[in-house]
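With one protein chain withheld, the remaining protein chains of the complex are depicted in position.
Residue numbering begins at 1 within each chain, and the chains themselves are lettered A, B, C, D and E in the order written.
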Amino acid sequence: MNPFPDLPADILAAIQNALREDIGPGDATTNSIVPPDATMRGHIIAKQAGVVAGLDVAKAVYLEIDPRVEFTALAEEGARVENRQILAEVFGPARSLLTAERTALNFLGRMSGIATLTRQFADSVAGTGAVILDTRKTAPGLRVVDKLAVLRGGGQNHRIGLYDMILIKDNHIDFAGSLAEAVTRARAAATGLEVEVEARTLDDIRAAIELGVERILLDNMTPEMMTEAVKINAGRARLEASGNVTLDNVRKIAATGVDYISIGALTHSAKVFDVSFDYIK
Amino acid sequence: MNPFPDLPADILAAIQNALREDIGPGDATTNSIVPPDATMRGHIIAKQAGVVAGLDVAKAVYLEIDPRVEFTALAEEGARVENRQILAEVFGPARSLLTAERTALNFLGRMSGIATLTRQFADSVAGTGAVILDTRKTAPGLRVVDKLAVLRGGGQNHRIGLYDMILIKDNHIDFAGSLAEAVTRARAAATGLEVEVEARTLDDIRAAIELGVERILLDNMTPEMMTEAVKINAGRARLEASGNVTLDNVRKIAATGVDYISIGALTHSAKVFDVSFDYIK
Amino acid sequence: MNPFPDLPADILAAIQNALREDIGPGDATTNSIVPPDATMRGHIIAKQAGVVAGLDVAKAVYLEIDPRVEFTALAEEGARVENRQILAEVFGPARSLLTAERTALNFLGRMSGIATLTRQFADSVAGTGAVILDTRKTAPGLRVVDKLAVLRGGGQNHRIGLYDMILIKDNHIDFAGSLAEAVTRARAAATGLEVEVEARTLDDIRAAIELGVERILLDNMTPEMMTEAVKINAGRARLEASGNVTLDNVRKIAATGVDYISIGALTHSAKVFDVSFDYIK
Amino acid sequence: MNPFPDLPADILAAIQNALREDIGPGDATTNSIVPPDATMRGHIIAKQAGVVAGLDVAKAVYLEIDPRVEFTALAEEGARVENRQILAEVFGPARSLLTAERTALNFLGRMSGIATLTRQFADSVAGTGAVILDTRKTAPGLRVVDKLAVLRGGGQNHRIGLYDMILIKDNHIDFAGSLAEAVTRARAAATGLEVEVEARTLDDIRAAIELGVERILLDNMTPEMMTEAVKINAGRARLEASGNVTLDNVRKIAATGVDYISIGALTHSAKVFDVSFDYIK
Amino acid sequence: MNPFPDLPADILAAIQNALREDIGPGDATTNSIVPPDATMRGHIIAKQAGVVAGLDVAKAVYLEIDPRVEFTALAEEGARVENRQILAEVFGPARSLLTAERTALNFLGRMSGIATLTRQFADSVAGTGAVILDTRKTAPGLRVVDKLAVLRGGGQNHRIGLYDMILIKDNHIDFAGSLAEAVTRARAAATGLEVEVEARTLDDIRAAIELGVERILLDNMTPEMMTEAVKINAGRARLEASGNVTLDNVRKIAATGVDYISIGALTHSAKVFDVSFDYIK
Partner (left out) sequence: MNPFPDLPADILAAIQNALREDIGPGDATTNSIVPPDATMRGHIIAKQAGVVAGLDVAKAVYLEIDPRVEFTALAEEGARVENRQILAEVFGPARSLLTAERTALNFLGRMSGIATLTRQFADSVAGTGAVILDTRKTAPGLRVVDKLAVLRGGGQNHRIGLYDMILIKDNHIDFAGSLAEAVTRARAAATGLEVEVEARTLDDIRAAIELGVERILLDNMTPEMMTEAVKINAGRARLEASGNVTLDNVRKIAATGVDYISIGALTHSAKVFDVSFDYIK
């Protein structure tokens, strides 16, 4: 019986995994110093401005350790928060709070870091209609955690894994002999999944549109090529820009008229968001 | 029977976890396009200069998918590599190589990113005798992976989890009543583990030394205070600097004479190391 | 390291699960009667005509029990076989063969039963262009096993689970207020997944086409309504017939011009295919 | 702490397994369309007459997804139900109900299908004293689920797996040299398990009785041979008829006086029982 | 694919469990001192006389850690060995041998301790026809390991768990109202399992025989009562003596003519058998 019905099961598994690796056979410090019946109250506090994500995950960390813990979130998921803002109040057995602290903050810091960076990109393209997407370049074992953080930062999710969309890359095309043959085989498999094709030239784009693919990935193209691609496409497929996107160039890319901009850095290179737990004596 | 006896079991579990979340019920693209009997050869290539770490983990990813894959590492773990340098050659069933690629590169990119940043800090303190340490601020579920990368970058590991060292922080001291009482309780538990105490003032340091603790954590002290701490300590306990360490200030900190400098950013905010898989036609 | 790289990991898990429940702490009969060093050779034989599927799964069952077993498939996956035809030869330690037999045959019988029924439906619509699909009405825990059997019988797979396609049913529409609003929300989620909508009237179909959905499910419609739906659609969305499809009426349905016909009975009500293991003395 | 103390642990594991394969990283349709705070009420309804089994399993599926769901069974396990009869009322968060529906109905439909077929056989032999048994020919991974459905249909369970009874088949006898030697070895193992022997001739039966085995399996014998076997046995061992039992011939077999009739079709070829979930607006 | 087809899967799981708890994130001593490419050869040596059991389990421990290890057993399972006798030779990577040593010896010492005690009991009753049995009083998690050791010491196994035999104790009888009613219910469940009943008086024994139970447990009876019980039984049921059996009184009990003597101490109170690993320089 899942005590956290609003969290994906994969996130619950990630929480259990993280607690097991941190605690092992026991918290030697806390168990030898803190009395079993002591209680404790404290605040989780932002140590920087940004976007918060993962308070529900942090809550689940505490409850997984001890269902007697009371965790009250004081900020909304995806909200902008100020430096020194209180994000949550936590009360319960002191041993449980001390043992859970680092794991809870590791999730919260990672997720808020991803959400904060995602929001910066999303704000940069505001008004252009372009949507910020993540990639599969997530921390191993944290796919769903990282992608949830992107959602809360105002981005949207590209495919979850290899199974929920067909994305034909250059290597696949080589094994099929041609882009057209690759698409034909993908269609023949009748998986019911959308088909996206990686394009490196404007001819690739024309071929892909002809074949009726749902999406085209414009791989490492210049903004000029992208503008041309949008013109050729004329609204038929959806276009995704990818490769070397930064906060400096993202608006220029969005201005070309592409539908999506996918950015690996959201999940593979976001800086942690600084949070701490402050004990209220 | 563990087919990778040189890798910790936790890393094998992390690999299996990562593959499961990425592949799910199958690689829809590859399975519909690439013939089952096609083979493929390719290179894993550095797309930046830095320090490589995790080639053995990447190899295990490929072999976990398919034991017929031949993976030949062409760089040593922890070696400095140039941009465009070939790190490994991979040969085997094309479907297996394509399905494993992203997960293998996710591990390799994360670990090399951590090793590269660690090496920068280690180089910055070269000759001072100070040792660079990691913290428990690792990606949830990747504790042993992240810490292995730190080792390969020339750092050393702080405790693995809550179970293999006693580290008494302010909150623990509050529950004991005093630093002395906290240390006494920790000693009384007779766990056989080293005891480290967090100190915020020079008086804390004197008290800790008097109590014979093995290590003292100097929390967010100025270099001046650290220099004073080193003098007071006179080689009795080992001293660990912690808090807001950057590439800019790390040498100044090392110059104070502390034994260790622990840095959360090594594992919570390292940028991914850029690697790619290039197919050799 | 997966010793069966050509089988999905879910099938390997299903095999281990099935062996554990059948063997428990040991095969009491075999272990008390058959000497540990005895070997055995036998044939797996079809006891009816039909389509064979799952010989690779049966082989994995034997190897999971004992890697010394030699299993030689003598029929192709998806091939039509005659009553009394030899499907495979098995040789190895007698205890291992006897302990594995029932589990191997349970998989082979179930998968061949599904493939045989699927082939009957596929043959019935031959030449019409309609494709036979399965549903999510599979035996709990055997989703990928059952769907593999459908593929080998000449059908194709509908979505694997709730995560790899959007299929909007009546209940979803009620919570959105209208079919148009439901589709709008699904598009806004930007999951990259194809969208299919359940239609009960011709007006539903017109609305769905207008919204550009990729597929429409014609739920329990008469062949006359389907013919009309095909006309209205004019090749824009793909149409899927569903509900009360039998071998008697399937060709009539296919003749209406729908693209897909999905049939729950393929996996929830197929009769087992009769196979036995014959020991060669 | 098992929240379903009345269900065998194996069934809880089967439920978790089935939910994982169906939901994967999330129900894309429901999560994008249905508001998180919407609630829903509905009925599970029989779409045919028959015997219901598995309402407690279906309830556990819903609660496993979300403990806030209220599930009220409106029929007894093993009861005969009419077409259109309401079997249960379900109320709770709409997302949870929609996500759980297919898995709950897959269990309920499979179990009720098995119970309905079992009841038909049980009714056919009413008054003869013969007991209907299942076999180990169950869906892989669903041994305990399928066998529970047989019980609820009025049958009884043959052995659960290879570990809880000794059943000596022809192949075992070959490795021992003779039926007598096989039984002797089984007795010598002193497992404390009942011994049953497969007999193909009347001489086999005489030998088995002489050896004092508890049960004899009459494999593919004609009713005439069975009558003769009953006479020879004279109440000493219990006799089990097996092989090609149908609703047409089962009463004739029961009339020979055998104690048990075991039928693989109960679990390997039962048609699903038709059930649906109807939303009450 | 089980690399140890001759060991029950439960024992492989126990081995993995034991290694995980001992090694955790790594063998800190060995990894910091012993070079990765060093090899090592050593002997496992008995430090007392007794009966050896578990060399195959010890071998599996080493291979689980590292498949490159060569383990050569130099004594038969169940053989009597002298003090200082070499039981096995082990060669392979030094790190792997050092890391595996304690876990391998813990299994070997426990199993040989159980086998040695079992053999003492078995020798004490030699010639009487009584069989020494174990009970369910095994170390939690080691049921199959402990019972395998009993077999190798010359005892036989009572039921493995609650599922493979019916053993009606006083508490069960109280809930049924009478011994007869309890047996009737057990028979009615038609589980195909043998029925044993606990008897405290000679009247209980007469009732049980009348009901045709297969075994009777004589609970804490005097030898005189047991002699009487054997007379009453006249070879119909099998009789099992139980309660306070010691090496001093076991032969007297066996001389009463009972079939079985079950002894909890075999598995809950056996002393470890002393073994060590000696490195050959």
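Heads up, the rule we're going with is that a contact is a pair of C-beta atoms (placed from the backbone, for glycine too) under 8 Å apart; a residue touches a chain by one contact, two chains touch by 3 or more.
For clarity, every value in this text was computed on a predicted model and none was experimentally measured.
Which of E:103, E:118, E:157 or E:256 touches the hidden chain is settled by the complete complex: it is E:103. In the complete complex, the hidden chain is touched by one of E:185, E:206 or E:251, namely E:185. Contact with the chain that does not appear here is found for just one residue of B:59, B:215 or B:268, B:215. Looking at chain D, the residues touching the absent chain are 1-3, 5-6, 8-10, 143-144, 160-161, 163-164. The chain not displayed touches chain B at residues 131, 133, 156-160, 163-165, 189-194, 196, 214-215.
Think of the hidden chain as still there; on chain A it touches residues 3-4, 19-20, 23-26, 36, 63-68, 93, 96.
Please note the rule applied: only the chains that are shown with their structure count from here on.
Taking the definition of touch as given, a chain qualifies here only if it contacts chain A and chain E alike; those chains are B, C, D. Taking the mean of C-alpha positions as each chain's centre, the chain lying farthest from the centre of chain A is E. With centres taken as mean Cα positions, chain C sits 33 Å from chain A. Centre-to-centre spacing of chain C and chain D amounts to 22 Å, using the average Cα coordinate of each chain.
Each of residues 21, 23-26, 160, 163-165, 189, 191, 193 in chain D touches at least two other chains.
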